[in-house]
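Sharing a structure here in structure tokens format.
Incomplete set of chains, arranged as in the complex.
Chain IDs A and B follow the sequence of writing; residue 1 opens each chain.
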Amino acid sequence: MKKVVVLVLALVCGMLFMPGQCFGQEQAAEQEIVIDTGTTAWMLTSTSLVLLMTPGLAMFYGGLVRTKNVVGTMMHSFAAMAIIGVLWAICGYAMTFGTSHGWCGWDWEKFMLSGIDSKMRASGIPEVVFAMFQGKFAIITPALIAGAFAERVKFRGYCILIILWSLLIYNPLAHWVWGGGYLTGLAKDFAGGTVIHISAGISGLVMALYLGSRRGYPKTAMHPNNLVMTLMGAGLLWVGWFGFNAGSSESSGLLTGQALTVTQVAASAGAVTWMLIEAFHHQKATSLGFVSGMLAGLVAITPAAGDVMVPGAIVLGVAASIVCYLALRLKSKLGYDDSLDVFGIHGVAGIVGALLLTFFLRNVPDHGIGRQFYYQLEGVIVSGVYAGVVTLILTVRIDKTVGLRMSAPAEMAGMDHSLHGESGYGMLNMN
Amino acid sequence: MKLITAIIQPDKLDEVRESLLKAEITRITVSRCSGRGRADQVDLYRGQVVAPDLINKVRLDIACNDNYVDIAIDAILTAARHGAEGKIGDGKIFVTNLERCIRIRTGETGGEAI
């Protein structure tokens, strides 16, 4: 814990002496871009919607674990909101969208967002709005990973992990794909299929493998403590995804509408497909299946939202659902414990979406479908390998020093009792 | 007086209650519990003994006079079974001796208070 504090103190000090308001001059020149209040309004709304996804994810994940881990699991998402919330404003935005220096970007004037306080972007929105919108993506990505090692990690280790993960993996990756780095403009990744879902999926897989299964898995069935809350969370995720995808157009117009449309269609198609599969296999359509299919559809359309039309969205949703369903069956055969299927849904559907979108592009690129597919593959592999390798290093280091895996008695007692000293549902006992 | 405690499957609660009503046993206390009976899922997992999971059950407590005990047990037995031959997990009935019974409202005791 001490190390964290030192880090934080260092940053706080740094910020007090930073060159605050001295960028006034340079800004003047750019100020001619007129503000587009409509686009700004939609980007502000999108920012709110994407932020809403994080509590939505907390509910989604929180409902799926066992009762004794519900608070701990929700805290994984909430902690990301707070920790990355500060970190992104301090240096994350600068690393991602600063002038490219190869591995990552950096501009001192973007440090603490001070230099962009009154800048505008070419799209007619204030740059701070763009920075905040992007910050919400940086928040939700580490929160996603937490599902892979649910119910068995220490909170302290987790906090340190997401700080480092964000600095060493998310920011560079996002920089490469969106910020002017070397993948920018090649692979199509409209709203973060590679940067967010594939990187989270692979990182989750690596950590789940390294940390090992929960005690008792897979012999002991671990039933969701609150499917009702998982459904509520799924509802918020769906709605929030409109901000996620349609907001990624950085506009409020045709492209925005198109992105929203295919998002809606792919989510629906994914959910319907999973229900049908289950109806055939088990004669019963489960609600957990429904939300898994919905999520698969949403993840698959994420990289494609700006570039495919309704039929493509249906195919992507259907395909993602089918492939994820098979992936989950494979997982139970392989027996590793990716507890809430971060890889099985986000990783797999992310890959399906990133590759399959090539065949449903609204405008076929000049370099042809084959070449585009190659770019897509490159994006997938680069994100996957980079995220996987660095995550492994981080996990090992943290587990060896601060400790990441909970002790057996603590795990049996549950995270809520052992790590947070609370219990999620006081109502269960008379009080 | 005896206290009959039955652990049954939740989906059979309504049927068991209707069956008890037919046998004119109306007073009952019901609560949630989890249980594990026939432990065929207990196994070694990577060399460790693992506590198998608990399954949702419902617990019925029925206090009744001695002459009603068999009637009540029969009513439960018929209704709580899944299918004609029963299924694993259908549940169990325990009978203990009840020494005193008091109705709070009136203060009556013994057989009348059941």
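The working rule: a residue touches a chain if its C-beta (ideal position, glycine included) is under 8 Å from a C-beta of that chain, and two chains touch if they have at least 3 such contacts.
Just so it is clear, the model here is predicted, and its values are computed rather than measured.
The complete complex stored in this file has its protein chains present as A x3, B x3.
As a working rule, only the chains that are shown with their structure count from here on.
Centres computed as Cα averages put chain A at a distance of 48 Å from chain B. Residues of chain A touching chain B in their complex: 215-223. Of all the residues in chain B, the ones that touch chain A in their complex are 41, 43, 45, 48, 50-53.
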